[in-house]
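Take a look at the structure set out below.
Just one protein chain is left out here, and the rest sit where they should.
Coming up: subunit A.
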Amino acid sequence: MTDPSVNPDTSTPRRAIDVVNASLKRRYAKERRFRLLGATAVGLGLVFVLLLFADIVGKGYTAFQQTYYRLPVTLSADLVDPEGTRDPRTLARADYMTPIRQSLRQLFPEVKDRRERRQLNSIVSVGAPQLIAEAVIANPDLIGTTSDFWILADDDIDMLVKGYIDRNAPESDRRVDDRVIGWIDRLEDEGRVAKRFNTIFFTHGTSREPELAGIAGALMGSFYTLVLALALSFPIGVGAAIYLEEFAPRNRWTDLIEVNINNLAAVPSIVFGLLGLAVFIGFFGVPRSTPLVAALVLTLMTLPTIIISSRAALKSVPPSIREAALGVGASPLQTQFHHVLPLAMPGMLTGTILGMAQALGETAPLLMIGMIAFIVDVPGGFTDPATVLPVQIFLWADSPERGFVERTSAAIMVLLAFLFLMNLAAVLLRRRFERRW
């Protein structure tokens, strides 16, 4: 194109540099556009991270506080402990709702109508009596006295106090009507309404009532599941990695195993749930919705991750270590266990922690093996029915009550905090023990 004969109409021959110079402006503009595009993509990625966290935290931080009323409650002895035995079982079964209702009636003497009274009673959570029962069992001297108790509010009132219910909306669209809002405002003016730290969220199992629902059961379920999954997958993963990396002859069989492991790492997790349902539950009769069956499924799911990272860790140990050990007369297995394994351990542990983090966040396969059962009790062992934290999140996200939205977000925050800690541990481990040979 720089051949002058191509441009017969120009009197002077055009030089290549002129052509280049003429196009430079356009090319530089293109360069800037491309660069901007790249920066936008990176920026978008960062914005998504920020949005996600802002959304979750913004929705959920209020769940760590819960609305209570400070009410003077008279625990008359003939209602709570008529026989005066102070037997914890009698105390646990006694009627504490009546004293709470009496207290409310004293505060609002003008409420006479039956329907209105029922409405007044409903501002207190159905779980409130149980909290008083716990206080009384801990301190039986409260019987026969009048003292101020923190009474748990109903979830609708909790939402009202936290400002999630629009007071200007038409009354028929609101979960709380004007009369109740008036009562709550009066209680607030008297300084009887307070938001206190939500201990129930961390100490109770799930519940149909948002104000009584907690993550303790799901956390324990996740804990049992992870402990068992770790106990199974770590030895198996490390053993398999050592064999495949150090001892296996290179033949078709080991090639097959290798391809297999790489493929298993990319199989959708829900397929592992089908496997668990058909083989572990259907064939071997492992009890449904227990940490045991969940751990078995998650072990199979995380094994490829652990094996792949363990093999990488073994690969990074220089051959001179092995040669030296063999040279002074160690057997091949002694070489591995006494010399190579300790050096590869940090890398293996990092991979295992990441695998466990993946297992902690996994939901889909656990839905297949019955972990979505509604279980109120906190599990106490590997074969108790349980649910796990991500499944609890899934279940709460499906619940229509407004109170569950903030609880779901709060549970997500707890889950993310655990994942963050695990990843931090993995990073620190790698930093601390990483060696360059």
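Here is the rule we use: contacts are C-beta pairs under 8 Å (C-beta built on N, C-alpha and C of every residue); 3 or more make two chains touch, one makes a residue touch a chain; residues count from 1.
Simple rule for what comes next: contacts and distances are computed from a predicted model.
Q: Not counting the visible chains, the remaining one has a UniProt entry; which protein name from "Phosphate transport system permease protein", "Peptidoglycan D,D-transpeptidase MrdA", "Glutamyl-tRNA(Gln) amidotransferase subunit A" or "Chemotaxis protein CheY" does it give?
A: Hidden chain, UniProt protein name: "Phosphate transport system permease protein".
Q: Have a look at A:T145, A:T199, A:N262 or A:S320 and name the one touching the chain we're not showing.
A: For the chain that is not drawn, the touching residue is A:N262.
Q: Of A:L79, A:L107 or A:L419, which sits in contact with the chain we cannot see?
A: Among A:L79, A:L107 or A:L419, only A:L419 touches the chain that is not shown.
Q: Any idea which of A:Y28, A:Y61 or A:F433 touches the chain not displayed?
A: If we include the chain that is not displayed, A:Y28 is the one touching it.
Q: Which of these, A:Q65, A:Q130 or A:T383, touches the one chain of the complex that we don't see?
A: Residue touching the chain left out of view: A:T383.
Q: Which candidate, A:D18, A:D55 or A:E323, sits in contact with the chain we can't see?
A: A:D55
Q: Need a quick check: the contact residues on subunit A for the chain that isn't drawn.
A: Interface with the chain not displayed, on the subunit A side: 20, 27-28, 30-31, 34-35, 37-42, 44-46, 48-49, 52, 55-56, 59, 235-237, 239-240, 242-244, 247-248, 256-257, 259-264, 266-275, 277-279, 282, 284-285, 300, 303-304, 307, 331-333, 357, 360-364, 367-368, 372, 381-383, 390-391, 393-394, 397-398, 405, 408-409, 412, 415-416, 419, 423.
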